[in-house]
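This is the structure, below, for whatever I ask next.
With one protein chain held back, the other chains of the complex are shown just where they sit.
Chain lettering (A and B) follows the sequence in which the chains are written, and residue indices restart at 1 in each chain.
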Amino acid sequence: MLKVENLEIAYGDLQVVWGASFEVPENSIVAILGPNGAGKTTTLRALMGLLPILSGSASFKGDSIAGVATYALVERGLVMIPEERSTFASLTVEDNLELGAYTRRARPYLEETLREVLGIFPRLAERLGQLAGTLSGGERQMLAIGKALMARPDLLILDEPSMGLAPIIVENTFNVIRDIRERGLSVLMVEQHVEMTLEVVDHAYILELGHIVAEGTSIELATDRRVREAYLSL
Amino acid sequence: MWLSILGVAVALGVVTDDQRIMTIAIQTYILAALASSWNILGGFAGQISLGHAAFFGLGALVTREMWLGGQPFPLSTLAAMVVTAVVAAIVGVPMLRFRDAYFSIGTLALGVAVFLTIGNVRPGISSLPVDALREYEFTGPYFLALGVMAFTVPVSMWLKQGKLGLGMMAVRDDEEVAGASGVSPLRHKLMAFVISAALAALAGSVFAYFSISYYPSFPFSVVWTFEAILVVFIGGIGTTVGPLIGSAFFIVGRYALASNTEEFQVVLFGLLFIIVVLLLPGGLVEGWQRIFGGSASDVVTRAMETKTGETKGKELV
Partner (left out) sequence: MTQLILQSAVSGLLVGGMYGLVALGLALAFGVLKVLNVAHGELLMLGGYATFFAFNSWGVDPFVAMPFVFILLFLFGVGLYQLLFRFVTRFDVETRIKNSLLISFGLVLVLQALAVRLFTADERTISTSYSSEAFTIGLIRVPIVRLAGLVVAVIAALILEWLLTRTRFGNAIRATAEDWTRAALTGIDERRIYMIAFAISAGLAALAGTLITLGYSVSPSIGLGWTLKALIVVVLAGLGSMRGIVVAGMFLGLTEGLASVWIGGEYREVVALIVFLIVLSFRPQGFFGRAYA
């Protein structure tokens, strides 16, 4: 579904990603793992058109996404939830969710999708009239994911979904991600918590200082000695 | 190099009789002086004032009223500068508490408010009395304007290299850090504000001396602020020579467009201003630096050294 080859990204004058290649097959969960500052978020932002791509190719559902405007990518079914969550604090939960279906792709199915999303996150249904800025961290996470789902994405990108959240909420989130894949979507995750992530994903890449240094299925990586020593608590 | 330009200007004043040339030259000098004064506040201290004309106008107003009221001109000028400095000090204290854009908006508000009020309070035109008109000649204003402009350069230089100027620039670059290092932001900003206002008043008083008749609100008009800022931006904000280079460019430009109407010139310079802001916040001097390398004072130093035969081992190009 998403195919990236030899991506080179610069942040201002500084190059931060070199020759990155990865792929998210249909209906799978893929993760890009790595420590802070590895370039994971930068890569995602470049994919979504928020940063320029120096060279290399990236295609979504067969069509190139280089230079495409961010909102147009959402229109095609590529949706990202950034690290700081993408909810609008000054709007109500309901307005946030409705805005999620802003694209022409999603708008006709607004009612139907809303019912689905509220089914996944019943807590949001209780808080529809509340301003999103008053939600707790976990609730905002739910809203962010729910809002992203409202856009009826084919591929959902999550930037560090576990960041700043209590373990039980993280577990819940990861369950939701599994559920999302069951519904036919593909997921690309970027994470720092290798152990937890490997339990959820099918395939993962490890990004260090702008280079992909390892890849494999979760079992392959979990049994790889270097990976275990560097990232797992073993 | 600087002295030779000055020499040329002095010679021009002695040699030429052409009223038009004299007028344009005097206007250039007044503008250059005004621009230099703005540069002290905007370039050195980093406070972008959009209401600078208020002080120019105030200087002109006090000078004109006192002078035409019978006081000797030098006294009127001095009084104008003092009054303006005092007003600037009073107004500056609340104004300078605002940062960045809010300061600019505040000064804009000040400028517009004063302009409109003077227009209300002094609607009648101010003209030189008949006998003065009969005796009017350009030499006096010419050398006065030249002198004032020449005066602002060493003042700027002295400021820039001195402790006060360094303090101002420290505040400009990072107010918090400056404050933490013991450089009082408010005090330095206020000094810049008052000095720049006093020098603007000086330029204004030259205007009052030179102009035959005008509406008292005219020197308060935002056009003066605009031209001063434009000229500083073109020449290079924060440098000593910038305002002068910019004024020269501006005046040459006006000469070149002399056949077109005044409005067309304003439109053109307005567009130029916008482009300069968008593309080159450092002005011509930065452009020079980008192409040839080195700082502005380097440029002048090198130019002077080349003239006297010394070299530094660096080529200019």
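Keep in mind that, in the parts below, a residue touches a chain if its C-beta (ideal position, glycine included) is under 8 Å from a C-beta of that chain, and two chains touch if they have at least 3 such contacts.
All of these numbers come straight from a predicted model, not from anything done at the bench.
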(Q) Can you list the shown chains that the omitted chain is in contact with? (A) A, B
Q: Based on the whole complex, identify which of A:E98, A:E116, A:E208 or A:D224 touches the chain you can't see.
A: A:E98
Q: Using the definition of touch stated at the top, determine which of B:V86, B:L116 or B:I212 touches the missing chain.
A: B:L116
Q) Out of A:M48, A:M189 or A:L221, which is the one that touches the chain we can't see? A) A:M48
Q: State which residues belonging to subunit B touch the missing partner chain.
A: 48, 50, 94-95, 97-98, 100-102, 104-106, 108-110, 112-117, 120-121, 222-223, 226, 229-230, 261-264, 266-267, 269-271, 273-274, 277-278
Q: Could I get the residues of subunit A that touch the absent chain, sorted low to high?
A: 48-50, 69-71, 74-75, 79-82, 86-91, 95, 98-100, 102-103, 106, 147, 151
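Just so it is clear, only the chains that are shown with their structure count from here on.
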Q. Whole-Å distance, subunit A centre to subunit B centre, using C-alpha means?
A. 55
